[in-house]
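Missing here is one protein chain; the remaining ones are kept as they sit in the complex.
Entry: chain A
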């Protein structure tokens, strides 16, 4: 249906478009009903109808594209708003014109978030390298190098977390540096090794009797250690609550003021021990990973590391879906 005349946009509204077509069809029938000398008019009408159809189709496509663009912009906007919210919570001053940003006291938190993002990127790169090696049936030697690299790389993040906990223990405890779905499973500023091992046991077959026993023992031991640390944390909470409640009561007496100060000082001391708990929890995670690596063969370790990484990737993907979900 090639022709040189310029196409015009007849309508963007389906109803109007339908009416147009119906009107044109009626016109056409009327034209056909008359005698043959109107053949050239028929041709013109047919051409015009074809042009209209084409224009309407193009218009619909443009509208679809526009709506899709709006949707993705909306998602982006939501993400940006959340980032802004997060940044504000961390005490970063963001002016309304958006062209200035200074950190105010939230420096430790933001710096850690950035370092963690960088570590994660490098981790994913290594995992992809491992996946490639496994899929291409690489030899044990090559696999071992990559696997050891990943295990050593885990050491990096535990060290970084340790430093960050010294600067801002509550940021680490909050889990705000992780995605929402990961935060569901937060325990003392990170993941639960015992749960991870439970997930892995099915993925790791075939295991020898010895290995199965060792992995089960490791899972049980890490769970016992986790429970012990949890109990310590509960004791800390209780102790903190008692300390602060102890300073309640009839006010305005110099003895009470001194009491208040003393109790605040004690409470401060207790808060200071939180960092120790995070450190032991991270130590637990690190040791469990290393112990697991010792129990398994290189190939099994490779599979385990891939499974762990995939699991956390899914949690992060779930978080993204959640954040982008349509809301009324």
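We take it that contacts are C-beta pairs under 8 Å (C-beta built on N, C-alpha and C of every residue); 3 or more make two chains touch, one makes a residue touch a chain; residues count from 1.
To be clear about the criterion, contacts and distances are computed from a predicted model.
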item	value
Chain not present in the shown complex, as UniProt names it (candidates "glutathione transferase", "Spermatogenesis associated 17", "Globin domain-containing protein" or "Glutaredoxin-C11")	"Glutaredoxin-C11"
Selected from A:130, A:143 or A:218 as touching the chain missing from the view	A:218
Residue in contact with the excluded chain [from A:87, A:127 or A:229]	A:229
Residue in contact with the excluded chain [from A:174, A:280 or A:297]	A:280
Touch list for chain A against the chain that is not drawn	217-218, 221-222, 224-225, 227-229, 231-233, 235-236, 239, 269-270, 273, 276-277, 279-280, 283-284, 287-288, 291, 294
